[in-house]
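Please find one structure pasted underneath; my questions will follow.
Note that one protein chain is taken out, while the other chains of the complex remain in position.
Entry: chain A
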Amino acid sequence: MNASNEKDLPLGTTAHYANMHKWLQRGLFVCLVCLVFEAALSFPLIAMWMGWPTLTLTEVCHEMEKVRFADDSRECIVPYPLFGPAEAKGQKTAQDTWGIQPRPHYKRIGYRDLVKFRDERLAREAAGARLRAERDVALKAGLSAAQPQQ
């Protein structure tokens, strides 16, 4: 490396390490740009993956709890009391294979699966309610048919 080339190098970089410093600088720039994009877009993209805006953020929170603890009755408490106990303290419903290396059995959450899970659950609940109503009607009809005979 001749003297004029040495003078072209950034301050603190010797000719021997010039190439390495050049590639490190490129790598650092790529990392910075990627980190900024990733950090800025994480929240909106995760929320969209989980079903927002079809589901509100609170509903997303409810649905994730139902998956995590395998319990359709679980709901996020929003806002949570400031010094309350941990939300899931003492829960008994989560499904795991317990051992020295526990293995969870919750469902994998694909793109907007939480919307699907919510709709399926609501349909199940509606079908259950309809069945119960039909059974009640049938019971009442049976009773009223039986009463004159008494």
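Assume contacts are C-beta pairs under 8 Å (C-beta built on N, C-alpha and C of every residue); 3 or more make two chains touch, one makes a residue touch a chain; residues count from 1.
Please note the rule applied: contacts and distances are computed from a predicted model.
Enquirer: One chain of this complex is not shown here; going by its UniProt record, which of these names is it: "EXPERA domain-containing protein", "Amino acid ABC transporter permease", "Multicomponent K+:H+ antiporter subunit C" or "Cytochrome c peroxidase"?
Expert: So the chain that does not appear here would be "EXPERA domain-containing protein", according to UniProt.
Enquirer: Could you pull out which residues of chain A are in touch with the chain that's been left out?
Expert: Per the touch rule, chain A residues meeting the hidden chain are 10-14, 17, 20-21, 24-25, 27-29, 31-40, 42-43, 46-47, 49-50, 57-58, 60-61, 64, 67-68, 76, 78-80, 84-89, 91, 94, 101-110.
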